[in-house]
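Complex shown without one protein chain; remaining protein chains in place.
On to subunit A.
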Amino acid sequence: MEHIRTPKVENVRLVDRVSSKKAVLGTLYLTATHVIFVENVPDARKETWILHSQISTIEKQATTATGCPLLIRCKNFQIIQLIIPQERDCHDVYISLTRLARPVKYEELYCFSFNPKLDKEEREQGWMLIDLSEEYKRMGLPNNYWQLSDVNRDYKVCDSYPTELYVPKSATAHIIVGSSKFRSRRRFPALSYYYKDNHASICRSSQPLSGFSARCLEDEQMLQAIRKANPGSDFIYVVDTRPKLNAMANRAAGKGYENEDNYSNIKFQFIGIENIHVMRNSLQKMLEVCELKSPSMSDFLWGLENSGWLRHIKAIMDAGIFIAKAVSEEGASVLVHCSDGWDRTAQVCSVASLLLDPHYRTLKGFMVLIEKDWISFGHKFNHRYGNLDGDPKEISPVIDQFIECVWQLMEQFPCAFEFNERFLIHIQHHIYSCQFGNFLCNSQKERRELKIQERTYSLWAHLWKNRADYLNPLFRADHSQNQGCLHLPVAPCNSMYKFWSGMYNRFEKGMQPRQSVTDYLMAVKEESQQLEEELEALEERLEKIQKVQLNHITVKSNKQSEPSKHSGFSTSDNSTANTPQDYSGNMKSFPSRSPSQGDEDSALILTQDNLKSSDPDLSVNSDQESGVEDLSCRSPSGGERAPSEDSGKDRDSDEAVFLTA
């Protein structure tokens, strides 16, 4: 709290992003964990909550006659523009937030104060929901070829690896330790995924320290052990996910890639995925495009293309597809690495697993996949997502890209995933929110030292509890198409890759489809189920009644009313309270801006409509969690108020603008 210079500023204006003329007046509060804006409108008192950990940048802009503008960009792609009347207040808010957004100690993070009012037992159970040893069992391990190794007990060999690792049976501790000394940060080859059907596997590691000519017998034996663990194939693929040029440059630093001559029966392959710096800049460029005000189609498409974002997404997908095909069609094992083996390697291994195994396309399976390929294998969450103040050059949207790959697949295979888009968006949100302990730190070792499981809650349990919100009604586990490996078209079709506005413009509700198919179908499903249950209950009752032979009991009115209650459902669904937008573009001749727009689009930002209490200091509140997410997309109708009221209210002001034309 000592960093808060001013806890409250009044008469602050929150500017509508779409039409900058429009702004709402309110009060700004700074708390230990959130920035909260409360609108002055007495009835609504709409609140906007932003977690400090979500703040990416704060920008103080040139003071104008109306006040001092402050632009806050969030890691979940929300953008907030505030105008603070006094320069002094603005400066105080700016300084406070700059500090609050960059905590220096883990203990400052929200998860250490977040309390969803669960007891100790529930918390422990929550952490047990996702169990990796169960997952390896599900894969069919241990077996004749693979065993659990205790070589990394106490993180003695590699401090960024987990303690429990599967390695080929023939790889002795001597071989593993020897191999680890020949690999960057000692990240030796270990199993990521085992494909039961044909014994092929996906292994991962970091780059070898081969330089221009160095060799390591144990490392060569390690790769041979991986090959032997798959009797069905006489070679393994070694996939270096970097562009060849990058890998070659590494040789000068004594690192590099495997020489095919030194390793027996390997097929070496480069797959050019760019490094974290390129990806960070690419996202930056794409977000600039998303921020453009009323861009033309050309501005947008050019900007999107120049950002290179979709090209990078495709590169990751292509790598995943290559590996999935090698495993499922050729029956060959694959060793994947990049430089350190914790960014591109994590992306590619998890995309390949997702393509290969339908289990990872279920809700729980997807949590397991992230736990396995990202959390346990030491993806540096803290550095990449800037949870603690650190080197800005370490920040990069690595897991965001993986999440987008999943979305692109969901778009192509609408029935193949048990979960929906919202699930992905909420996971992305929480990777940055630091509300749960799962994504803290850079490795398992650090998390254990911090005693994360004893001091914070698990996101997985929270998502699981609310799983009804995350189900994809179109999921067809039984369909042949969704069993086994997902089959992508042979010809790589670029047009399949789309801009994900549901993520990068997710707070611009006006840009999203105004009605949700997912929510509608879930509601329909629920209704059929209820009807069925009621029908059964009624039938039972009728049977009883008939048995007792009571002809004159008048349950009829009761019976009739119940089903009809539901028939009202479909008609209640149409209240797409929707207002026109600025369709006049830059044409001066017809500046028809709809002032009404803002009313609804304040839903652009995280609103807290469901918080009954207007006390803004509810920073630690279990209800809040659900409020943090998009409320408006949850109800199928999406509209909060009667449309007639909406249009009636706005007509006058609208006309005024219209008439100035």
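As a working rule, a contact is a pair of C-beta atoms (placed from the backbone, for glycine too) under 8 Å apart; a residue touches a chain by one contact, two chains touch by 3 or more; residues count from 1.
Just so we're on the same page, contacts and distances are computed from a predicted model.
A.B. asks: Leaving aside the chains on screen, match the unshown one to its UniProt name from "40S ribosomal protein S24", "Aspartate aminotransferase", "Achalasia, adrenocortical insufficiency, alacrimia" or "Myotubularin phosphatase domain-containing protein".
C.D. replies: UniProt protein name of the non-displayed chain: "Myotubularin phosphatase domain-containing protein".
A.B. asks: I'm checking contacts with the chain that's been left out. Which of A:137, A:277 or A:525 qualifies?
C.D. replies: If we include the chain that is not displayed, A:525 is the one touching it.
A.B. asks: Would you indicate which residue among A:10, A:150 or A:539 is in contact with the undisplayed chain?
C.D. replies: A:539
A.B. asks: Go through subunit A and note every residue touching the omitted chain.
C.D. replies: Residues in contact with the chain left out: 290, 294-302, 304-305, 308, 310-311, 314, 412-416, 473-474, 476, 479, 481, 489-499, 501, 504-505, 508, 510-517, 520-521, 524-525, 527-528, 531-532, 534-535, 538-539, 542, 551-556, 559-560, 563, 566-567, 570-571, 573-581, 583-585, 587, 589-590, 592, 594, 643, 647, 650-651, 654-655, 658, 661.
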